[in-house]
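Below is one structure. I have some questions about it.
Every protein chain of the complex appears in place save one, which is left out.
So that you can tell them apart, the chains are marked A and B in the order they are listed, and the count of residues begins at 1 in each.
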Amino acid sequence: MKDQVSNSVSRRGFLRLSALGVGASALAACMPVAGPAGGDSGGDAGMAEPTAVSFLTQGGSETSFLRYEPLIEDFQAANTGITIDPIWEPGGAIEIQTKLLTLIAAGDAPDSYWAHSYTNSGQAVRNIQLDVNPFLDADDDISGDDFLLAALKDFQYEGRQIGFPRETTSTVIIYNAELFDAAGAARPADGWTWGDFVEAAAAMTQGEGTDRVFGTADWHRNRNTWIKMWQKGGDVLSEDRTKFTMNQEPGLSQVVEIQDWHQEGGIHVPATVTEAGGFSTGDLFTTGRIGMFPQFSVFSNVMSSEFEWDIAHFPVDEGDTRTTRVASAGHSLYGGTENPDEAWQWMKFLGGENAFRHWVEATGLNVPSLKVVAESLLETMADVLPASAQIMLDAFEYGRPEPVAGDWIGVHREVQPALNSIYGIEKADAQGTLDAIAGRVEELAVYVPGV
Amino acid sequence: MDSPGINPVKEKKGRGLLWSETRDGFLFILPWMFGFLIFTAGPMLASLYISLTRWEIVTPSVWVGGAQYVKLFSDDRFWLSLYNTSYYVFIGVPLHLLMALLAALAVNMNLRGIHYFRTAYYVPSLTPVVANSILWVWIFHPSWGLANAFLEWIGLEGLYWLQDPRLAKPALIIMSFWSIGGQMVILLAGLKGIPIPLYEAAAIDGANWWGRFWRITLPLLTPALFFNLIIAIIGAFQIFTQAYIMTEGGPNYSTLFYLLYLFRAAFENFRMGYASAMAWVLFIIVLLFTIIQFMLSDRWVFYEGDLRR
Partner (left out) sequence: MTSISGRSALEILWAGIWYVVLSIFAVTLALPLVWLISTSLKTGGQTFLMPPKWIPDPFVWSNYAEAFKAVAFHEYFWNTIRIVFFATTGTLLTASLAAYAFARLRFPLRGPLFLLVLSTIMLPSIVTLIPTFIVFRTLGWIDTFLPLIVPLWFGGGAFNIFLFRQFFMTIPLELDEAARIDGASNFRIYWTVILPLSKPVLATIAVFAFIHNWNDFFEPLIYLQSPENWTMAIGLRGFRGLYSTEWNQMMAASTAMILPLLILFFFAQRYFVSGIQMSGLAGR
């Protein structure tokens, strides 16, 4: 409240000032149409004001507004003492983080905000999110067990619960069934091996130039290379998250194998082709030029395919640890919030069944991280999901989040260019290239900010 | 350049400073000074202060003196980003200027319908930067792009434009040729300001096209050229969006430009102190360049209404 009063005073003061020089009428004309609800009206301090909980989230397209606007109305109707002030930001995880940091530094931090596993780690290292474990323990209405475990883990950092996941994804193999059949390859079945995978990919690869059909794609992305490493017991970092281990066995030979797919075998779409902005692997797949590729379980980019397609588990060899990657977006509370109780009510609401049911209806295909809704998704969305959609849910059983540590975005920024050099037209040596980034990755992974 | 009669002001002895002129001078720049003090000076000084601290935006800032600046010198990514940016500046800016000059001369001709060409040459500069960046990713696409379709049409091999570390920067420079419109319009306004009687006089003296261009057009265009040069250098040192959207700094860091690295330090890795130090180093570099350009400009930029001291 104090802020609002001083704001309106300074604005009035400014208007008076500006009247001297540049014409207040012009300025008055550029005041906005309408301030946000409960914004700058000021002065009506008589009634008991509801507590405002600000909420920074994605907005821009009608669909993205639809994700939260009805929920805000429902929540406010059920909690008359709380209003939600949304701050919409059209952009992804980095843009949201930029806005979040600006608002925090300006003393305008939002009480709650949209969060992504990509940015969670850097924020958690600096204690930005409120640990909601105390609320979770004290509240009987909601439990961590309600969520898909792998997704919930995505919002945990060193024992703290730094938020709840909303939508989540497991990585599965998407395949073009007709290409498999045409090549005489057996379609992926439960228990298929990497040998089967490579054989099928080679069988499907044919043609030249722009018409060439490739057996597979997208393994050049660090997230997919990592899954293959995890299966063979390798990882990005050592268990204590202090050493970079991609340049050691068993991880290294996985990188070398994927490099072979690109170069020797030629069964993989050149990394250079799909790494270019607007063109995505999905576009290649829908036009029948890719046999199969790993992707997180969002299918909007391949849905327009006019051939039979489906999803499959990752191949597993004997002795492999069955693994896939789980990544999530969700909501966090700001650690410095002045209204933690009200913010928790809002967060609990966003973690409840009603909210998840709304999202399934309003946004379609993202996997809800709330178990009960995720399971019913297969029925409600049956007409748009692939035939074996159950697989993407089963994959959560053995899925895991990335081994986030320290400034994890920085680790991504180091590993991906190195992999591009190895897989791409430079054909860089895997060992040497990965050795070269080890020092930097370790520095980023163990980073503890100074006070 | 010193053709007689063009520059009568030069021979005139400069007047001394007048109180009324001083007063009016400050009055005229008063709105700017006011705006500078309120909106700009504070944030600039704040960032200078931040550059002397370790500040992670959400943690309290700690005074570290010049430590961030010292750290810069041993950061090879810093040097790489400075190299990439310098490449873009020193190769891109002169070529860009030359193209703009040629375009301006072309659309300055007295031909019927020339204004359609002017519009056509300016149009690429109107495209919103995000849409434009995506369009160019498509154009440079190794398999389906127009750039390679053209190369193959004239019988050459296609190239990996944005995927080859050796080609990514040249590709971005080529792309920048499509946005010469702004510079072209400024040069065109300059060309249109050249008094026609000067050309007539030169024609009577028997000067050919080249002579007229060299003795009249170019000298009288130098203020506009100088403006374009200064602004282009300041802008090119701060190239960001193309790399942010199109290449993400790759391949193999070949488009890791100064501002991209700075942005990542600030808002991905929370090193605002470090980013601020980088910003001030860039500030000093660009400022020095600008000062040198202004000093050199005495030799080649010609102002009809110059106030010589």
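Here is the rule we use: a contact is a pair of C-beta atoms (placed from the backbone, for glycine too) under 8 Å apart; a residue touches a chain by one contact, two chains touch by 3 or more.
This one's a predicted model, so the numbers in the text were calculated from it and none came from an experiment.
The hidden chain, counted over the whole complex, makes contact with A, B. Per the touch definition above, the residue from B:Gly92, B:Pro165, B:Pro223 or B:Pro251 contacting the chain not shown is B:Pro223. The residue from B:Thr59, B:Ser86 or B:Thr290 that touches the chain not shown here is B:Thr290. Annotation: of B:Thr53, B:Asn132, B:Ser176 or B:Gln242, B:Asn132 touches the absent chain (contact as defined above). Where subunit A meets the missing chain, the touching residues are 6-8, 10-11, 14, 18, 21-22, 26-27, 29-36, 39-40, 58-65, 87-92, 99, 101-102, 105-108, 210, 278-280, 282-283, 286-287, 298, 300-301, 304, 329. Interface residues of subunit B with the unshown chain, by the touch rule above, are 8-9, 15, 17-18, 20-22, 24-29, 31-36, 38-40, 42-44, 46-47, 50-51, 57, 103, 106-107, 109-111, 114-132, 134-136, 138-139, 143-144, 146, 149, 178, 182, 185-186, 188-190, 192-193, 195-199, 201, 203, 209, 212, 220, 223-224, 226-227, 230-231, 234, 238, 259, 262-263, 266-267, 272, 275-276, 279-280, 282-283, 286-287, 290-291, 294, 303-307.
Just so we're on the same page, only the chains that are shown with their structure count from here on.
The centroid of the Cα atoms in subunit A and the matching centroid in subunit B are 37 Å apart. The part of subunit A that touches subunit B in the complex is made up of residues 21-22, 94, 97-98, 101, 104-105, 122, 126-128, 209-210, 270-273, 275-279, 407, 409-410, 413, 416-417, 420-421, 424-426, 444, 449-451. Looking at the complex, you find that subunit B touches subunit A at residues 31, 34, 54, 56-60, 62, 133-134, 137-138, 140-144, 160, 162-165, 245-246, 249-253, 264, 267-270.
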